[in-house]
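Read the structure below first, then the notes.
And now, subunit A:
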Amino acid sequence: MSWVPEPTLNSYLILSAVLFAIGTAGVFLRRNLITILLSIEVMLNAVNLTFVAVDRYLGSVDGQIIVFFVMTVAAAEAATGLAIVIALFRHKESLNPDAFTSLRW
Partner candidate 1 sequence: MHALLFWIFAAVAIVASLLVVGQRNPMHSVLLLIGSFGALSGLYVLLGAPFVAAIQIIIYAGAIMVLFLFVVMLLNAASEDPVTGYHARLIGGAGPRRLGAVLSLGLAIELFWALRNLQTAPLASGDQQPPATAVYDIGLRLFQNYAFAFEATSVLILVAMVGAIILARRERA
Partner candidate 2 sequence: MLSFITPELIFHLGIIVAAFFALQIAAAGLVYMERKVAGLIQQRYGPYLVGPLGLLQPLADIVKLVFKEELRPKAADKILFYLAPILSATAAFAAFAVVPFGADTDFSWVAKIPFVTSLTGFTGLSHPIHLAAADVNVGILVIFAITSMGVYGVVLAGWASNSKYSLLGGLRSSAQMISYELAYGLAFASVIMMAGSLSIREIVDQQAGYWFGFIPKWYGIFPQFFGFLIYMIAGIAETNRAPFDFPEAEQELVAGYHTEYSSMSFALFFLAEYINMVTVAAVATDLFLGGWHGPFLPEWLGWIWFFVKVFLILFFYIWMRWTLPRYRYDQLMEFGWKWLLPAAVINLLVTAGFVIYLGW
């Protein structure tokens, strides 16, 4: 398979950069809280990829451990975030972030 260029560290990093950018774009473009949360997950995963790649490059395992922590944090974030989403949805039948602009109602 010599015709396929070997992936280097940079290719991994670029990949994760692209994913991250996509995630951010999602956060801004989507008008649906759930999808926005999903986009955040995308961003997190981009970061994870960087960690693991660099980890491999340095031949250590610390990055993988941090990935582990990121995942736990992501879990916590998803749990609370979705709970908030549900609570919001109960108030106004809408998931549009622009619909929730006042701190109290």
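Just so we're on the same page, contacts are C-beta pairs under 8 Å (C-beta built on N, C-alpha and C of every residue); 3 or more make two chains touch, one makes a residue touch a chain; residues count from 1.
Behind the choice of candidates: all candidates are chains of the complex that A comes from, given by their letters.
Bear in mind that the values here come from a model prediction, so they are computed numbers and not experimental data.
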In-complex contact of subunit A, chosen from 1 or 2: 1
Contact set on subunit A toward candidate 1 in their complex: 1, 4-15, 17-32, 34-35, 37-39, 41-42, 45, 48-49, 52-53, 55-57, 59, 61-62, 64-65, 67-69, 71-80, 82-87, 89-90, 94-96, 98-99, 101
